[in-house]
Structure formats: C-alpha cells, structure tokens
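Have a look at this one.
What you see is part of a larger complex, with each chain still in position.
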Amino acid sequence: MHNPHDISSYAHLDLERTARRGYPEAIYCQGKSTEQITGIAAQLGTHPDTVTLFTRADPAHAEAIHTHLPDALHDPTARLLAWPPDPPTPTGGLVVIAAAGTSDLPIAREAWLTARFLGRRTELLVDIGVAGLHRLLGHLDTLRQAQAVIAVAGMDGALPSVIAGLIPAPVIAVPTSIGYGASFGGIAALLTMLNACAPGVAVVNIDNGYGAGHLAAQITCPPAGASS
Amino acid sequence: MHNPHDISSYAHLDLERTARRGYPEAIYCQGKSTEQITGIAAQLGTHPDTVTLFTRADPAHAEAIHTHLPDALHDPTARLLAWPPDPPTPTGGLVVIAAAGTSDLPIAREAWLTARFLGRRTELLVDIGVAGLHRLLGHLDTLRQAQAVIAVAGMDGALPSVIAGLIPAPVIAVPTSIGYGASFGGIAALLTMLNACAPGVAVVNIDNGYGAGHLAAQITCPPAGASS
C-alpha cells in the first residue's frame, strides 16, 4: 500500500522555508529509508537555487543522495552532505567552534559545516577541554573576536561555562554523548550546560551540531541591507 | 567563626565583569542570608556607575537591599530589583518576550526587565499559548520584527517550536515549572524545547528568566561603534 516512489505518501518538503525564515530546510536522514532519501534527493535536484544540507547520513544514505546529486559534498566524520557543494561567500559575524576533546569532533564538524554553508565565517578549535586549561587560554584572542561561540563537550560538559565567563559573545553549548557510566549518553553534560554558573549560555539538544550551527548563523546574521 | 559583616568571608564580587564581558554581574539572592545581601548591597552602593540586578529576591531580601539602595526598582512579580532604578537608553535590536500563559508571567517579566536593563528595546506579549493559535498568529508581525524572541512556557512547552517555525530570528526558550503531575517541575517543557522540530531554538534552564534576558541582550547587541 505504501509507495516509496510517490514522495507525497511520506514527505512534504518545506521549500518555502527560505522565504519564511531566511534559511533552507535540512533533511534529517536518520530513521528514513534509502528509498525515501532517494526520492527526496531527486526532488531537491530540481531546486539548485538553494543550499540543502543532509544531516545524520549514514553511508547508505550518502550513496542514495549521490545517485541524484553526484557532486554533493560529503563529510563522513560529520555524517553530513551539502548540495550544491560549494558554500556561499561568507557574510555576518565570526562563528568559532570549540571542541573539548577529539571524540567530540563529529559533532563539532557538523556545527562548523552548517554555519559555513548557511553563510558565515567560521573557525574550528579542537581538544581544548578544561582538564588542561592552558590550551583554552591560548585561544582567548580568537574566542573574544567571535560574535558567537559554539562549545562542544561531552563528559563533564564544563567547557561552555568557562568560555562564557571570559568573553562578551553568546555561547551555544552542545552536549555530546561522549563518555560512559554516569554520563548517561550526554545527560550529564546537558545538565552542566543548563546550569552554567556564567550567564550567556544557550543550550541545544545532545549531539545537535546542526542546530548549533543554524543558531549561530542566525545570531551572527548581518543586518538587513548590510554587506560583509 | 563566620562573620557576616566581613564580606570577604562569604563573597568576592566580580566587579570587573563589565570590562571583561560587557555586562555587569547580577546577584542571585536565593540561598543567601539577608545579612549577606545587606553586605553586598552596601558594597555595590559605592559603585553607582554600573547597573546591578538582584534576582530571585524574596521580600526579606528586597528589604535588605532597600536599606542601602533605597531607590532601587523592585518588581515583586519578577522577584527582581535593579539599581540604579532607571534603565539605560535602549540600543541594538528588538527583543520580544512571549509568555504562553498567565502563570508564566513572573519568569517572563524577569526576562523582560533583564533585557531592558541591559540596554535593549523590548516588547512583552502574554497568554499567547498554542491552545488558541489565533492569539499567537495575531502577533506575527511583532514577532517577525524581533532580532531575538524569548518564548516562555510551562506544561507542554510547545510555544518555542511553533514560533521558531514562523520567523527568521533565534528563539530563546525558557521552560517554566508551571504545571503538575507529569510536568515534573518543568522537565516536560524543557525536553520539548530541547527537541524542538524547528531549528533556531536556544534553551536555558527551567525558570531562568534572567539568563534568557541576558542572552537576548547579547544576541541583539549593536555592532561595536554603532548607535541605535
């Protein structure tokens, strides 16, 4: 009864989102079949005028997307594809992405690529967690130039609190599911960030690099009529 | 052994925060004795050059503050005091605060006064929850003019998802502890907001109106060198 070739039986793409919100829809691949992703990619291939991001794409999803959008950029670490493959010329304020540890890299890269493809200048800093505070303090100049910082951390999730206490810009905190035992798949880091003792911390869902990048792009959006 | 008259035995005010971060320290009154609040107010009274907010102040705290800062503004609904009592001339983008229900008013007002005293233009909309969608849609023009929206909601916490899907600006979502049973003191609303199906939602702690107002002020900050 369920026909995967009839996209209307499983999806209604929100193609007017750019007009309404200023940013295009992204396709969340997890939980969708490769048949569904194939159908969606085929339909999007007829709209080359807008950036589309495919998030949480596993290798089978990526293959399905490349069938219809063969030149789509694919970052396997971030599980993200972007099409058209070249990011727009950046405008607006600087977004700095700071990852606490090596294991947080997939989420940090998802955030970084999202902000970049939504049109911002970006810088990515890795492995600057608070266990070795000198690594963080060594990047203080870069952090203070940002108009928004995305701080990505699992385990104790302490990085956003410390950064927020040092800079004027808002900090978008992304808890990751990195850790074990009482990290509870990122709950510990999530709670740490919601209870940050320094104000100026905006929290997104566990492992939500896409949402963090989107939020950063909105916050650092150039004023209407401005050019970069 | 513990001397409440010696402020150094219980508090170190972070008076250089404005220089470092661009916004002054606020005094979180809950859990502090009236003696401690009195000592802090006395010390702050010697620094009239900066705005100070006292948050989560009960009537006894307010009385203690008024002893040394008799003209401090007091909003009992928001449990907030501000000194000096007049907010600065607003600069930067518009902050709209939207409260889902009447019971969310204390937190909405805390967010509103914080953003206003940190220097922003603000507008407060009340009782526009999603159970009567026409009330929300009737304010769509105002919401679309905002550079940041603070959406305050308890119970199902659905308001930020709906607003975020309609506007370009980031939405700061504040879950409140309003509700009963399976609202679990705001956990239900918090989870709703962390899982918002629309991107562009930044979550703060349950009942954290102050944090939301602070974040909104940072996001809508005028560019360095700009005037409103």
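Letters A and B name the chains as they come in the text, with residue numbers starting at 1 for each one.
Following the convention adopted for this analysis, a residue touches a chain if its C-beta (ideal position, glycine included) is under 8 Å from a C-beta of that chain, and two chains touch if they have at least 3 such contacts.
Keep in mind that what you see is a predicted model, and the values were worked out from it rather than measured.
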Task = Please report the number of identical subunits in the complete assembly described by this file, where 2 are shown.
result = 8
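The rule is short, and it goes like this: only the chains that are shown with their structure count from here on.
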Request  = For chain A and chain B, let me know how many angstrom lie between their CA-based centres, rounded off.
outcome  = 27
Request  = Would you tell me which residues of chain A are touching chain B in their complex?
outcome  = 20-23, 26, 165-170, 172, 190, 194-195, 199-206, 210-211, 214-215, 218-219, 221, 223
